[in-house]
Each structure stands twice: as structure tokens, then as C-alpha cells.
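The block that comes next holds chain A.
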Amino acid sequence: MKARTLIGLATVLVLLLGWYVATDLGGLIDRQRFPSPSDIVAAGSQIVSRGYAGGTLLTQALYSLRLVVLGFLVAAVTGVPLGLMMGLSRRFEALVNPAFLLVRPIPPLAWIPLAIVWLGLADGAKILVIWFAAFVPAVINSHTGIRNVDQTLVAAGRVHGASAAQIVWEVLIPGAMPMIFTGLRLSLQASWTTLVAAELVGAVFGLGKVLSTAYRDIYPAMIAVGMITVAVLGALTTKILEIIERRVIRWREY
Partner candidate 1 sequence: MSEIVFEGISKVFPRGGAAFTALSDVSLGIPDKQFLAIVGPSGCGKTTLLRMAAGLEAPSSGIVRVGGRPVNGPGADRAVVFQQFALFPWKTVRENIAFGLKCKGMPRAKRDELALHYLELMGMSGTEDNYPHQLSGGMQQRVAIARSYAIEPQVLLMDEPFGSLDAQTRTLMQEELIRISRVNPRTVLFITHGVEEAVYLADRVVVLTRSPGRITEIIDVRPVREAEGWDRLASEEALEMPGFGHLRARIWRLLRQEMQAPSTDQT
Partner candidate 2 sequence: MAGILTAARPGRGQLALLSVAGTAIFFGLWQILAISGLVSKFVLPSPTEVITAGLTMVVEPFAGNTIQGHVIASFGRWAMGFALAAGIGIPLGLAMGYWRVLDAMVSPIFEAYRYIAPLAWVPFAALWFGTGIGGPVMVIFTGAFAPCVLNAYRGAHLVERHLIEAARTLGAGSLRVMAEVLLPGALPSVVSGLRVGAGLGWQSLIGAELIVVSSGIGYVLVQGQSNLAPEIVIAAMLAVGLTGLLIDIALRFAESRIRRRWGQTA
């Protein structure tokens, strides 16, 4: 095993051990505020088997995951084409930019109260906010991606007699793919962040509800379980996106 992995593992183990000793054994830290490893395991098994805040871990996680995926997909489907069009046509960009610039600096989370006013506490509000959070990076990166395509390649295409449409589909869009995927990765990250926030503000169900209920019940171990689940789901979805990226962009060396 490489030295680097060993050192990393060793550090993690030492920290885990220290944590265990400080909480379970030594009682050095107030377990009302900071959970011990055994607390977390207990909370974890509770939510997996009996459920918490209205459902088991699986149902809560799937519920949140559904919202994220929906919001993300809508954002991708609306944002990427918009960004591409803005990149392809300076006229279109000039037309659309003012509205975009006005709306862009507003943090997605700041949309939550407005979304609640418009759509209440139901799913719709959350999807709207997630959509908005994921929309912006998708647009920006697609736009940059297509603008950054090496102009020599475009020239090569035109010299070979390609039509405008052909250049767009065969040169520009493939060339922009790496950046489009960078944008999608950022969109996914933003989706998860916004989901957690939206559910913390007001939710009936989902991982955010687990977190806020655990907070109200002063149940730090359950908070930790919620956070870990969010992290794991985030990592999983990111990995899936990576796999898709590798499939789509086969020409790149990884």
C-alpha cells in the first residue's frame, strides 16, 4: 500500500480513537452537544430500522434524492442550452445578459422565502430553488466552454467546408463538453447544498427534516447521521456524474 494512503489511514484511525476515548470512555465532552461514536451508531440503527421524524433513513434519503435529481435535471436541460446559445450568438447574449446579470448575484438560498410565498412548503418550492441554484453554474460554464473552444479548430472546420450547423455540432459542442461537465458538477454540488438549506428552513419530510427535528430534540447523534447521509449521497451522485462524463468525453486522457 502506498505510503500516502497509509499515513492518511493512520491519521484517521488516531482521530477516531481519540474521539472514542474522549466521549465514550473519558466523558470529557458533553454528550448533549457532541455525540460519541456509539451514540452515532445507535442513532443510525434507530433511523434505519424504526425511522425518525416520520420515516426510515431510506425513505427520507430517497425523498431528498428525488428532489435533488429533479431540480438538477431541469437545471441542466434549461441551463446548458441557454449557455450554449449565449456563447454562440453575441446578439442573443446581449439581449439576455442584463436579466441574467441582475438575477445572478442573488444567492439561490435567498430565493427560498420567495419560493415559499409562491409555492408554499410543498415540493415545488424546493425544486424551484434547487433549479435556480443549479441553473447558474450550468449556464456560465456552458457559455465559457463554447467561447473557449480553440479558434484554430473552428478554422480547420471551415476550411474543410463545414456548414455552420456542422461546426456547432461537430466542433463547438464537443469542444465545450469538458467545461459543460465542470458546470454540471458545480450544479450538482449547488443542488445538494440548496436542498439541505431548503429542507432546513421548512420541510415536511426528507433529510433536512431529520436534521431540524434532531436539532429541536437536542439529539446531536441524529444530526450527525443526517449529515453523514447527505455527504454519502453527495459523493455517490458526484461519482455517477463522473462516470457519465467519462462515457461522453472519451477523447480525453484521464
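Following the convention adopted for this analysis, a contact is a pair of C-beta atoms (placed from the backbone, for glycine too) under 8 Å apart; a residue touches a chain by one contact, two chains touch by 3 or more; residues count from 1.
The candidates were selected such that all candidates are chains of the complex that A comes from, given by their letters.
Note that the coordinates shown come from a computational prediction; the quantities given were computed from them, not determined experimentally.
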item: Options 1 or 2 - which one, within this complex, touches chain A; value: 2
item: Interfacial residue positions of chain A with respect to candidate 2 in the complex; value: 3-12, 15, 33, 87-99, 102-114, 116-118, 146-147, 149, 151, 154, 164, 167-168, 172, 192-193, 195-197, 200-201, 211-212, 214-215, 218, 220, 223, 226-227, 230-232, 234-235, 238
